[in-house]
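Working notes, structure below.
Part of the complex only, each chain left as placed.
Chain nomenclature is as follows: A and B, assigned in order of appearance, with residue numbering initiated at 1 for each chain independently.
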Amino acid sequence: MLSSKKKYIVNGNSGIKAQIQFADQKQEFNKRPTKIGRRSLSRSISQSSTDSYSSAASYTDSSDDETSPRDKQQKNSKGNSDFCVKNIKQAEFGRREIEIAEQEMPALMALRKRAQGEKPLAGAKIVGCTHITAQTAVLMETLGALGAQCRWAACNIYSTLNEVAAALAESGFPVFAWKGESEDDFWWCIDRCVNVEGWQPNMILDDGGDLTHWIYKKYPNMFKKIKGIVEESVTGVHRLYQLSKAGKLCVPAMNVNDSVTKQKFDNLYCCRESILDGLKRTTDMMFGGKQVVVCGYGEVGKGCCAALKAMGSIVYVTEIDPICALQACMDGFRLVKLNEVIRQVDIVITCTGNKNVVTREHLDRMKNSCIVCNMGHSNTEIDVASLRTPELTWERVRSQVDHVIWPDGKRIILLAEGRLLNLSCSTVPTFVLSITATTQALALIELYNAPEGRYKQDVYLLPKKMDEYVASLHLPTFDAHLTELTDEQAKYLGLNKNGPFKPNYYRY
Amino acid sequence: MLSSKKKYIVNGNSGIKAQIQFADQKQEFNKRPTKIGRRSLSRSISQSSTDSYSSAASYTDSSDDETSPRDKQQKNSKGNSDFCVKNIKQAEFGRREIEIAEQEMPALMALRKRAQGEKPLAGAKIVGCTHITAQTAVLMETLGALGAQCRWAACNIYSTLNEVAAALAESGFPVFAWKGESEDDFWWCIDRCVNVEGWQPNMILDDGGDLTHWIYKKYPNMFKKIKGIVEESVTGVHRLYQLSKAGKLCVPAMNVNDSVTKQKFDNLYCCRESILDGLKRTTDMMFGGKQVVVCGYGEVGKGCCAALKAMGSIVYVTEIDPICALQACMDGFRLVKLNEVIRQVDIVITCTGNKNVVTREHLDRMKNSCIVCNMGHSNTEIDVASLRTPELTWERVRSQVDHVIWPDGKRIILLAEGRLLNLSCSTVPTFVLSITATTQALALIELYNAPEGRYKQDVYLLPKKMDEYVASLHLPTFDAHLTELTDEQAKYLGLNKNGPFKPNYYRY
């Protein structure tokens, strides 16, 4: 689920990039089956699967045991061995993490309760490929409670929490994932989820499209029994649109990435908090009085700016879009070109979805001790490659913190090597993940139970009513009391009392 | 232009109301030609034209002269008498107001300059029906500078600034409007704009649809020469959609009400300031520590809540839509039902677009000195009618401020008799009006110059690029410097370097 951050390409500064990237990815996608240059190939086809990923909650030291999980013989306490995790003995630690996560995922817990009788996923055989975290575990166990059988692999070779994977295996879920998989391990795990004797998936839950891709390439016949795909990442969604355009999408697919709740929460509200968290954990800096330039005033930029302003920073904004620019002005930020302030700022934050927003020339002109980081997309926003030159010295001062030192002694502080700060250096609040996970669960239920003909071989957005339902499931967390329309009011407004309450174009 | 506030029905709590209202209005619209019960009829068809309207900038006392302008013989200093205003001698006062307005309408001034050579409206004969204010005057004089001939009437019988009308008449604009027109005057003025010997309009700029209606009814043949209608109010826009659906729209029409800049600025940013202004001017209250409930968390509600929170009020929110409700939670407001807090709050503000949101029952339970006002729509949100009962005493304590007194001595403070606070008790910043006026000017230019076939007999939204252009014209006000994409970046993002920069569904 954590790869939801990848959607920033749409929201940062441009919703157009996807198509472009798409063209590139198409080639990679086709290239993938060839076996040459595996590592670099895999990076290009599945960038997210190798993103460095830091977890705040890894207690147990997994480095003590160098044996590959594939070479281990493990059983859970019930004697089941249909899984492959780092160390089944860590299950108890993982269970505790899952229990903590459950506390902030009330919507899934509510779903479990409401569906206790009906089992809307009875008969569903779901194969999943997502980050394996405590929150995913809550989702999986919810799907189980709703009647589904699940098999699961990781969508990223670094992101698996071994303890959580162990806990899932212990409670009977066939999980194939560990932290630090090799490229080969990655595909092996996916294959172990799909290629099972006597079991065939009828639903896919994917994050990035690798699982979908694998089935397309290896087991295309499986799609005959598959009722639908739920995909949550920008990358995966665009792969689906590509398949659809090419006429190759053979089942309905649900794009949960572009639901309102997910967009607003993952970007605006989550980044409002994670920018502070990421900067603090890496640099222990004080925000008060610092001069910051935020490149891009999309939802992510808006969140970053609001948080830093509230903490007493002086924030400048750069933008290419005059409407977002005018919003920045009205929100109280000086709109500048990066060059105008690059010599004076203490922090540079990119949130654009664009590339080379911070160039070597900018980096050369920054003042000593300037902090540079990226909240936008992958690591292209800051031209980090341009810093890998002989005259510059790199010093790793902390995890995720490098000092890049100029010949005259000036140093800039580069965070996460230009990769996403909030993925690398902070944690994503469970509550945000809860919204995404609930949306995924509802999308699975919808696709699985839809009468034939409601969905064709195309990519669908969530109905607004389902967006509103996800939101309503999260209101009790805040002890929030919704007002109901009277009959008279509903008639006056021309609304159904249960929603949807807004036209599709409503901007929120 | 001030009637732009009427759009709140769309943005407050529901974008659906329009259609419903439409059905009602259709009947009224058709009824209009009948001559029975003119006053009440006209109110139903043209509610905005009789909205009470307070101007902060009326220096000269127009009550000293009771002669109807229609009975006066007036000439401007050049001997021209093709106008009808209260008192042409007030022109100098009005000119000063116009000059002040020009300072905050840089975009129109920029348009004047840019178009000095080309005269994109050369040959245009525009008939307009809007509020006659200093800002409208800047628009009219801009249209003139762009080559157009204009004739103008007021869209509201109270809203005309007599001095400004005089200034326009003095500088040669045929203006027919004064403050305090009768119903009959209202239509007479409109007719004087249209029914001219040797002059026939080829463009319509309307606010509320009354002018368009009049031509439809009286001079339908005029539409043969009319190139298009630009309409800026919610009401007028929906009349146009009605005509369009009924197949009766015989020229292209541009809906400028739903442009992004107008929506975000008129609602969020403008209300953020006008809620404070309106409350201060009427009650001189202190915001700090006051408990406030804001009904509705659309753009208007968001603006009100942000402002009051910033001033130290404790704000509660009511909502019917779970998504907006969740936003309220994340923004730090307790989401409640009105009943839960009605006994304790110091201020009740409605921003819903709904009706009977504050009922007599609520009013009965409010504490002594509670302030009640409406930022949403017309005067239906608060059930003011229910207060007109014998046991309650009304005391007018200031202009726009009534004390309604219960038998036990409890009094509530009702502002503007439940009509829109920001229209009645504060002023709309020129800058906001500038955005609307610029959008109107651009829409006129676009429709007037569009090659045949680009627009059919339908209602159109402004192209996003034009929205972005309006925004860009306002950036210099803030000395804001937009970043330009490099060729490489534009290619990477798949964008034209000049925009549009966002997909249509982008939420800003």
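By our rule, contacts are C-beta pairs under 8 Å (C-beta built on N, C-alpha and C of every residue); 3 or more make two chains touch, one makes a residue touch a chain.
The structure presented is a predicted model; accordingly, all values stated were derived computationally and were not measured.
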{"item": "Copy count of the single sequence across the entire complex, 2 present", "value": "4"}
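Criterion: only the chains that are shown with their structure count from here on.
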{"item": "For subunit A placed onto subunit B, the superposition rotation in degrees, Cα atoms, nearest 5", "value": "180"}
{"item": "Subunit A-subunit B separation of Cα centroids, rounded to whole Å", "value": "42"}
{"item": "Touching residues (chain side subunit B, partner subunit A) in the complex", "value": "13-17, 19-20, 260-261, 263-265, 269, 299, 318-330, 334-338, 340, 353-357, 467-469, 471-472, 474-475, 478, 480-486, 488-489, 491-495, 499, 501-503, 505-508"}
